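Can you read through this structure? Questions will come right after.
A protein chain is absent from this complex, but the other protein chains hold their places.
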Amino acid sequence: CDTLSSLNPFDKSDKYTMDTTPDVPNDQLYNDGLGRLQKGDYDAAAKKFQQLEKQAPYSEWAPKALIMETYTRYQQQQWEDTISTAQRYLQRYPNGKDAAYAQYLMAMSSYNQIPDITRDQEAAAKAMESLQVLVNRYPKSEYVADAKKKIQFAKDQLAGNQMEVGRYYLNNRNYTGAINRFRDVVSQYQQTRHVEEALERLAEAYMALGITNEAQTAAAVLGHNFPDSPWYKDAYKLLQSNGLEPREDRGSWISRSFRGLAGAVGLEG
Amino acid sequence: QQDDTGARRARADAVRGGMTVNRVVVEGSKKVEKTALLNELQARPFARVTNATLAADVERIKNIYNRVGRGYADVSYRVVDLPNGRYDVVFTVTEGDKTGVKAINFVGNTNYSSSRLRSLMTTTEMNFLSFFKNSDVYDPDRLASDQELIRRFYLKNGYADFQITSAEAYFDEAQGGYIVTITVDEGPQYRVGNVNVESRMSGLDVSSVEGGVSTSTGDVYNADAVEKSVQAMTNTAAKQGNAFAQVRPVGQRNPETHTVDIGYVVEEGPRVYIERINIRGNTRTRDYVIRREFDLGEGDAYNKVLMDRAERRLNNLGYFKKVRVTNEPGSGPDRVIVNVDVEDQPTGSFSVSGGYSTSDGFIGEVAVTETNFLGRGQYVRVAGSMGQRSKGIDFSFTEPYFLGYRMAAGFDLFSKYSDETKYARYTNRMTGGQIRLGLPITEEVAVTFRYSLYQQEMKIPNTLSEPYNDCTNPIYGTTVLNSDGSPNAYYCQNNGEASLAIKEAVGKTLTSLAGVTLTYNTLDNTRDPRNGLYVEVKPEVAGLGGDSKFFRVTGDARYYRELTDDIVGMVRLQGGHIRAFGGKDLRIVDNFFLGPTLVRGFAPSGIGPRDISTLDSEANAVGGTTYFGGSLEAQFPIPFLPRELGLKGAVFADAGTLFNYEGKTYFPNSSYNTLLEGYSPGSMCSYGNTGTAQNCIKVRDKNVIRSSIGASILWNSPLGPIRFDYAYALSKDDGVKVDGVRYGGDKTQAFRFSGGTRF
Partner (left out) sequence: CSKIGESYQRGYILDEAALASVKKGTSAEQVLHTLGTPSTVSTVGNKTWYYISENSHRKAQFLPEKTDDRRVTAIYFNSAMRVERTALYGLQDGVVFDFISRSTPAAGVEQNFVGQLFRGLTRFDPITTN
């Protein structure tokens, strides 16, 4: 509350005092910033770049200063600041020469916050989204290869999160919840490693419900697309112990979508 | 052409021909943060400004001061040229004093006094405390929400036609503040006409849900009571398995008889199923720790009762700053997606707490606690405490979902040392451990099984400063000796002497104890209860190995009830009994030693049987085997003081007794030189036929009701909760009077302070 400060009799009257700090030339400010960055004095470096950007807002120094400030924040692992300065760069210089790099730094800020699969995967979703923007908008940039790899990892985390919830419901005998969660993984996250386990869990859930033909279909698709996966061996053993064979119904929605995938990935044939 | 002239006028108006600003400064602003002001202004370093934009900035600052209740603030700006050709813009503020709400008047309130209505409002009038509070600042939207509070108050008291016809506030220059006038039209007070319950759901008969209705004919019509009845009936219907049951109140107002007929229609609501439960924002807590608190799963029918129960459970976990459960439409018309937004709060705390309690003196405690260990919901605590008269460390761990079931399994390890005090002439070190398993039976009833194994070591200090055993082994230089070298009975007793019973109990005792705790808990909020009942019964048996063999049961029941909006009443009953078995006598250390926890106003171990065969009977309570106690208390906010100070008052009346010492009073083969024992004039203890003071103690064990009344102040200070109790003992055991000197009376202690802070 404001009582303490008003009681303070020694509050020196904050009169205006004129002070004129001489303007530091642009290039010296920039090198000052770089020097500080090398020494690891991130805050001071960022201040130098901010001052440069303010001092010469329309010169060619401004984009340089802004991208360097983004990089400094990234080194400092201040993810929120990195994202906000990167966004400022992209707004002002959408096709500047470092636009791809700004987008990459922004995406990596979310990417570095991805927690393990038992926690909220919002960071993974955000990282995947901004990495996808990087791939679409700057196809020729040198970060695209790495971005694609990171998208795959982020997708894997999102699938892992779905599997975590699916397994929770399976262990709690809530087969409806489990089946629908594993169906999500099979339909939306086909290229992740979790799809094998998702199919095996579908077989388990349907088997527990007693709907054997569904179990057979799921196991057959698993066998067809991932013949040497340990999960297929488990599914096969499960069906066999109940006198069943994995029998794929060609018309099944899953195998149809997989044939689409198989063709693309060259598994078919 | 038109905007051309506009642009030309702007250029002419530009300051210094459009040069950019070097620096913007605000002078004289104390009440409002400078940076907050600077962010609001258009004038910024390197910006171009015109006199028009600067004038607009002045208005903007004035507006900010207005909202903070400083209507008198005066703002001006000036431009200062700098030698390097650039210029600075300086805003000067003279704040002037506060312009708050001078008076709140009501017109048309016949049934309730203006001060009663004012007490409902959050906006308050300026008074001598204006310096502290800012609730007297004129804030239009706070005034609007106040009107809603008043309307709900009237609705609760039967004024169904109540309306606020007008509420204006004008600034009165003379009084230097706003005058608020609220005119109300109360209308007649309605009573409840007839009440009927009608069920339109097949398979659900009215009698099963009727119990929830709390509005009966003749009562004053109360909108809240109707809402509560609807809620109660929906709950019972849902509990019986019809998840889609929905209760709709229908009010029929007939103005001539000033009565309202209320009909409750039980019908089938929309059949909605949960498609997904999305848990979001859990950056630390793991998904299953939250999901397992829901009795509903994906695919189940949406059931409000179970949803509220889950939200209440999540809040009680204490891992989250906020928990918000919201629904959004799902993929199908009968599908809903439940979003659980949580915000993790750091549950790891490294707390250093200082405090003072009259029994333990100054206490310092360092504790490392993590209530959500690795986000798995496990509780870990390591604490060390140092005090003038007590030291201790303890470690405890709890897994709330042992083996995946809702069973709280945990263990504790502790070592506590309590020094001698002026109420107990012995030191006691207790070291041991306990394992426990908590099983909730229903939402209210829980059973906890406990096994603990601990060792107690009692010693009697016999040093220069604490000569409490010098009758037996005299201390050179302090104990006054007779001519034959034996300690002089009167003097060695006078400097404080432990009772023979306690001397006999010196040494190590191992206790191996198994117990069960039965709890019934319907408190609405465990930390600050306003309504509800908490009952705890703890039967324990010691004797599976170890030295002590006893059966002990203690009980404690507390009933809270909200008497009026802010006053919370509490009734408490407690009792306990301990009995040895297996032929061995009860060890003195297992007795109940009670004081302020039973009846406030008494010193620690100030109540109960006492050995009066020594002069130092004040410090030689020997404990009792049975106790009963009751207390009535009312907590209320202290009037006139603003709520922000966090001060609450309480008045209470306690009564209780501790009696029935069953330990030994005759120690035939005591190794202590007991010739001197029992030498307190007029209260000689004698055994056997010798009639002289043998190895015996005389215990005064009066089953008289001790009672006291008192008041306390509770302060939720920034340093933590602090409580001052003052209690005056009405009735106590005054002890036996011998030659004008009293022995063995209860020890009172009127003032008690306990507090401390955890930061």
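Should a chain be cited, it is by its letter among A and B, assigned in written order, with residues numbered from 1 in that chain.
Just so it is clear, contacts are C-beta pairs under 8 Å (C-beta built on N, C-alpha and C of every residue); 3 or more make two chains touch, one makes a residue touch a chain.
It should be emphasised that the depicted structure is a prediction, and the values quoted were computed from it without experimental measurement.
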{"item": "Touching residue (missing chain; options B:211, B:318, B:332 or B:507)", "value": "B:332"}
{"item": "Per the touch definition above, residue among A:46, A:66, A:106 or A:170 touching the missing chain", "value": "A:170"}
{"item": "Sole residue of B:74, B:148 or B:443 that reaches the chain not shown, by the stated touch rule", "value": "B:443"}
{"item": "Omitted-chain contact residue, chosen from B:210, B:311, B:343 or B:370", "value": "B:370"}
{"item": "Contact set of subunit B toward the excluded chain (per top definition)", "value": "239, 241, 243-244, 271, 273, 284, 295, 297, 299-301, 331-335, 346-350, 368, 370, 373-375, 404-407, 439-443, 446, 718-719, 757, 759"}
{"item": "Interface with the undisplayed chain - residues on subunit A", "value": "1, 113-117, 119, 153, 156-157, 160, 163, 167, 170-176, 179-180, 183, 193-194, 196-197, 200-202, 204, 207-211, 213-214, 217-218, 221, 231, 234, 238, 241-242, 249, 251-254, 256"}
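Quick note on the criterion: only the chains that are shown with their structure count from here on.
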{"item": "Euclidean distance of C-alpha centroids - subunit A vs subunit B, Å", "value": "43"}
{"item": "Contact set on subunit A toward subunit B in their complex", "value": "1-3, 5-6, 11, 13-16, 18, 20, 22-23, 54-55, 57, 115, 118-120, 122, 161, 164-165, 168-169, 171-172, 174, 176-177, 180-181"}
{"item": "Residues of subunit B touching subunit A in the complex", "value": "22, 25, 27-28, 30-31, 45-46, 80, 82-84, 86, 88, 90, 131-132, 134, 275, 279-288, 291-292, 297-300, 375, 404, 644"}
